[in-house]
Each structure stands twice: as structure tokens, then as C-alpha cells.
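Showing chain A:
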Amino acid sequence: GTKQTSDPAPQAVEPNSIIKIGVISPFTGPAARTGQEFKDSITMAFSEINNKVGEHPIEFKWIDSESDAEKAARAYESAIVNDKITVGFMDWHSWVSVSCMEVAAKYKMPHFFSYGATDVVNQKYKSDPGKYEYWLGKAWPTPEKLSIGYVKAVEEAINKGLWKPANKKVALFGVDNDWGRGFCAALAEQYKAAGWEVVSTEWVGLGETDFYPLLNKLKGLNVSMVAGTMSDPSSVSSLIKQSKEVGLKSIIASDGLGWVGEWYKLTGDASDYVIDQIPQWTTPEAKKFQADFKAKYGYEPGAAVAGMSYDYSKFMIKVLEATEKDYGSITTENLFKEGKEKVMTGQLTYTDGLLMKEYKYTPETFPDPVIDQDHYMFPVVQYFGGKGSVVWPDAYKNADLKIPNQ
Partner candidate 1 sequence: MLEISGIDASYDNLQVLWDVSMNVGIGEVVAVLGPNGAGKTTMLKSIMNLVSVNKGKIHFLGQDITGKPIHELTKVGLAFVPEERNLFPAMTVMENLMLGAYTIRDKKTIKETFSRVFDLFPRLAERKKQYAGTMSGGERQMLAIARGLMSNPKMLILDEPSMGLAPQNVLAVFETIKRLSSEKVTVLIVEQNVNTTLTVADRAYVMEQGRIVMEGSSSQLQGDDHIRKMYMGIV
Partner candidate 2 sequence: MILETIGVCKRFGGLKAVNEVSLQVEEGQIYGLIGPNGAGKTTLLNTIAGVHPPEAGKVFFKGQDITGLRADKICHIGMARTFQIVHSFPNMSVLENVMVGSVFGSRRPVDKPAKKAAEMLNFVEFPLSHDTLAGNLNTIQLKRLELARALATNCKLLLLDEVAAGLTPGELIDLTILIRKIRDNGTSIIMVEHLMKLIMDVCDKIAVLCFGEKIAEGTPQETIENQKVLEAYLGTKYVL
Partner candidate 3 sequence: MEKAERGFRKGMRFLRKFGLTPFGMAMLFALAVFPLVIQDEVITRLLISALMLGALAMAFDFTAGFININNFGYAAFWGVGAYTSALLAVKLGVSPWLGMLAGGVFAGLLGLGLGFLTLRLAGIFASCMTWFVALAMFAVTANWVELTRGTSGLSVPPLFHTTENIGYYYTIFVMTILTYVGLRVIINSHIGTAFRAIGQDIQAAQASGINVTKYKIMNFTISCAIAGVLGGFYAHFVGIITPTVMNTSHTVEIMVLSYVGGRGTIWGGLVAGLIMIPGMEYLKGLLELRLLIYGVLMIMVMIFFPNGLAGLYNKFFNLLGESFFEKGQRVKKGGEERGGRAEMKN
């Protein structure tokens, strides 16, 4: 006979004295390099408060997503069931978010600030806001809210007469998963709207490093512009490096080339002229963080990864503190309430981060953060010798788009 209990008895709410934060990230697998940065920057942020919020010691459970939706969901579930985490935090991949949202809903586990960016996450959230409300805020907006920069930047150059492209054809490439597909879909729309013809979209597998066939195909298409994105550092740097080897003449927009700090070591000057939309270490605090991080961990942090997750860690600390203040204790449920009532509504924000002026959510934008010059914005940069000069938007701009001899 099978023992069937009806609904589980509501878990006895005891004020947890230890707070266990479950951080989902790819600690192994093709994107492990990113996971490493997350881990280090989160550790750094929390060690600044001695891993303590009020009287509560903080512990971390590093949940390895291995860049795989299923493995991530299982690891997340096991962290909830076995390790009894108090709250979920972070995540780098859209497809991982999609699967972990399900787990969070099943166990009513509030989960803050996941990087899973593309529209699938928003759609899933909107398909049943009551069920998925535990997925509290994305750290990164859907691509279409930002990627227009890639179109604007080149259009501007054309209008200024800096560039007279032989044709207005663009070829897209993307990693074959929710991120790549979502990003390319957004980009295709925006290029088409600006009068470009999208002649081809190429998908590549996660972790691929040999792009000669792809690049030869792109070269054969004779397009003025190649744009796209990948999620793992080795793929994207290999692509850029090899594009020079085969002599691809098109301008390349490669979203995320600079996500990890050491990318330039892998590409060399093949990255010259490549454009990328990515936050920069501009403020003194940011530069200080960059140097501290390097001194502490021995490698160059990436702004979008280590830098921004540092900001979100601070935000998280703020949420923890506010929860204690508002509800007297930091429990899973109280954190959820705090998230739903304060963060989602824009009452609780984090200002003056290393990279953004303000991290803020409103019911209109939720689950995305507010995007504008005063809140959250990525500039488009063009690389030369491993350094990016900002070419868009005008507010931050310090150089014009340069065009290689085509």
C-alpha cells in the first residue's frame, strides 16, 4: 500500500539563526569560468560584512548548474531538501532559470536576482504569476531592451558617413539555447526595423571552439555585419580569434566577448574593431574593486560578471537586513514577503553600485529591472588592444565607431 498524505503540513517556522544562501551557478562545465567569478565576488561582498547580517551568520551553498537545466534543477532541489537553504540567489543561464523557477515554485523558495535574461523567463513568469512569483527579479533585462545599441551604434556611423557599407546585410550567430535564440530573435527584429536584411542565422553548440566551417560560411555570405552571442568564454574568444585567421572582413558585434576578465589573452589583437555591449569599470569605486579583486584572487574580473554580482550581493544584503527589520526574523517566508512587497514594488532599491546608478524593479518592468540612463544601462564599446572605447550611447561616448579597411 502506498502511503498518501494530503498536503504537507506547513513547515514549522522557526527563526533560523543561520542563513543559508543557495547560489546557483555553473561551477563546472563550459561556463565554469563565469561561475568562479560569481563565487569570488559574492564571497568578497559578504566577507565585507563578516558574513553576518544582524546576529545571523551567513553560509553559502554553492549549487553547481553545470550549465545544464536538468542538473541544475536537481542540484537546486537537493539544496532545498537536503541542505535546507533559506533563500536562493543568482544563476547565469536562462535555461537554468526556466527549470529552477519550477523548483522554486514547488518548494515556495524565494529566489533573488537571477541572470537568466531572455524572454522565455519573462514569458514563463507571466504565464502564471501566482505560481512563479518566487522568482524574485532578474539581474539582467531581456536582450531586446538593451541590444538596440548594436543597431543604433552602426546606424549612427552610417548616418555620420563614417561607414559606407557595401550592403545592408547582417548574419547572426548564437549559442543554440534559450539565450542565443532569444538574443538573436531580438536582434533580428531590431536590424530589420532599421532596414537591414538578415541573411542567415547560425547556431553553435555550447562549448564549441572550432569555427572554421562557420566562419567560412559567413565569409561566403559577404555580409557587412556579423552579430551574435555565446554563453561561454572559450567559445566566444575562439570565434573572434579565428575570424581574423580566416580573414572575415565584416564588422563583428559579439555580445559578451568581455564577460570574463582574461578574454584578451585568448583572442589577441583579433578582437580589434569588435563591438560588444557591456558595462565598464568607470567609477573610482569600480576601479578599486577591480584592483582588489585581482589582488585577492589573482585574475582579472569581468565587469558584467564579477562586478555586477558584487552589486547584487550588496542588494541582497540590503534585502536581508530589511527583512529582519520588517518582520523581526529572517526566514524563507519573510524573505519572500519582503521580496514581493518591497523589492518588486520598487520600495527597496540599491543605489550607487559599482556599475549602475540604481538597481530598481517596478511592477511594470518586473521581473526586469528598470532600464534607463539613471538606472541600468550598458554602453556599446569597441575594442582595440583589449581596451574598450565607448561608442554608444551619446551620454557615455568617448569615441566614434571605427571601420576596418573592408
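The working rule: a contact is a pair of C-beta atoms (placed from the backbone, for glycine too) under 8 Å apart; a residue touches a chain by one contact, two chains touch by 3 or more; residues count from 1.
Quick note on selection: all candidates are chains of the complex that A comes from, given by their letters.
If you're wondering where the values come from, they're calculated on a predicted model, not measured in any experiment.
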| item | value |
| --- | --- |
| Complex member touching chain A, one of 1, 2 or 3 | 3 |
| Parts of chain A lying in touch with candidate 3, wherever the complex brings them together | 2-5, 7-8, 28, 68-71, 73-74, 77-78, 81-82, 94-95, 98-99, 102-103, 106-107, 120, 176-178, 181, 205-206 |
